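Below is one structure. I have some questions about it.
For this depiction, one protein chain was excluded, whereas all remaining protein chains were kept in their positions.
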Amino acid sequence: MSTPFVAETTFHVRYAETDAQQVVHHANYLVYFEEGRSDYIRQRGRSYADFEQQGFFLIVAEAGLRYARAARYDQRLTIRTWIAEVKSRGLTYQYQVLAADTREILVTGFTRHLCITRSGQVTRIPDEWRTWIGS
Amino acid sequence: MSTPFVAETTFHVRYAETDAQQVVHHANYLVYFEEGRSDYIRQRGRSYADFEQQGFFLIVAEAGLRYARAARYDQRLTIRTWIAEVKSRGLTYQYQVLAADTREILVTGFTRHLCITRSGQVTRIPDEWRTWIGS
Amino acid sequence: MSTPFVAETTFHVRYAETDAQQVVHHANYLVYFEEGRSDYIRQRGRSYADFEQQGFFLIVAEAGLRYARAARYDQRLTIRTWIAEVKSRGLTYQYQVLAADTREILVTGFTRHLCITRSGQVTRIPDEWRTWIGS
Partner (left out) sequence: MSTPFVAETTFHVRYAETDAQQVVHHANYLVYFEEGRSDYIRQRGRSYADFEQQGFFLIVAEAGLRYARAARYDQRLTIRTWIAEVKSRGLTYQYQVLAADTREILVTGFTRHLCITRSGQVTRIPDEWRTWIGS
């Protein structure tokens, strides 16, 4: 995956996402990352909802975030989302959150995921999805 | 139910619950109401989790809120929660959110609930729970 | 305002907005309403951020919601937002949340707002904004 597909997702900061420091509360970037993942899959023609309906779940095993600059209410943000690593039983996404207008990087991060069954056991990512990821 | 049981639940406002107006974001009062309901049931010796494990769910059919005064980060709030009306297939909770120190009322509201099955059909509240509610 | 401007805003349900009942948590509709308001103002060429920068704030004095049907992760929702009433010191928005694909109504509601100054006193909506609202 030398040149991974990068999904770009743009939206406005919601008022509810700000806090008393008058900037986006830092926990919301994990929500933005998650929406980046959802949109990554949509842009490639599928839905993560289908994955769960087939009885598989991607849980978050680890996450890391670096906050460089704050974002404000009504600001347009762009999330860049790509898959950085795929293993048999999991994968790692990376993210950049940019100010949509200036392309300045505000936050970077990653989430590492494991594939589990409905009963909670770690399992291999189904072949059909692994092929799709790698394509 | 002329003199209903009133649960009082006290906690601090979390930073994440504030918004750029530097007060608690208005949507969080529905979360506080819900935590009031959870604690109401705990204080009466049960858990809403048991209700769901038995295959029943209380969904929210209607909600109303009146905001009189704002709350700030780290402020201690007390939620007063009681059941205002019980019907065969639903019930209504009422709430007061007070400043814990002064007992000043900040927000009042209600939520009206319907009992549904796992498949989503409206159904009677199980007798055992209705007896418990009315006792 | 016999034929008010109605803003339509469409987005996907985020995973973080669901709860253990596997539908959108009811408090999030107040966040959707708020985003409806933000987009209403954007669609009419301004930003609520400007309103606050001029030293005025619209606080929520009252809210009501009726929940008819649930929404699920990744579902596309459309929020219809309009101003139902304007007074000298406040205004009321109304909302419909629709399934974007079927136009079925999921949730309806209103929020009543008061205009306050930075110091928290209720005040008249600035003339320039009242003219803009009514136009």
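Going by the order they are written in, the chains are A, B and C; count residues from 1 in each one.
Throughout what follows, a contact is a pair of C-beta atoms (placed from the backbone, for glycine too) under 8 Å apart; a residue touches a chain by one contact, two chains touch by 3 or more.
This is a predicted model, so every value here is computed, not measured.
Touching the chain that is not shown, out of B:Val31, B:Ala70, B:Ala84 or B:Ile133: B:Val31 (per the contact rule at the top). Per the touch definition above, the residue from A:Glu62, A:Glu85 or A:Glu104 contacting the chain not shown is A:Glu62. Residues of chain A in touch with the missing chain: 20-21, 26-28, 30-31, 34, 52, 57, 59-67, 70. Residues touching the missing chain, restricted to chain C, are 15-16, 18-20, 22-23, 25, 27, 72-73 (touch as defined at the top). Listed for chain B, the residues touching the missing chain in the whole complex are 11-12, 14-16, 30-31, 34-35, 38-39, 42, 47-49, 72-74.
Operating definition for what follows: only the chains that are shown with their structure count from here on.
The distance from the centre of chain A to the centre of chain B, with each centre set as the mean of the Cα atoms, comes to 33 Å.
Computed from the mean C-alpha positions, the centre of chain A lies at a distance of 27 Å from the centre of chain C.
For chain C, residues touching at least two other chains, in rising order: 30-31, 34.
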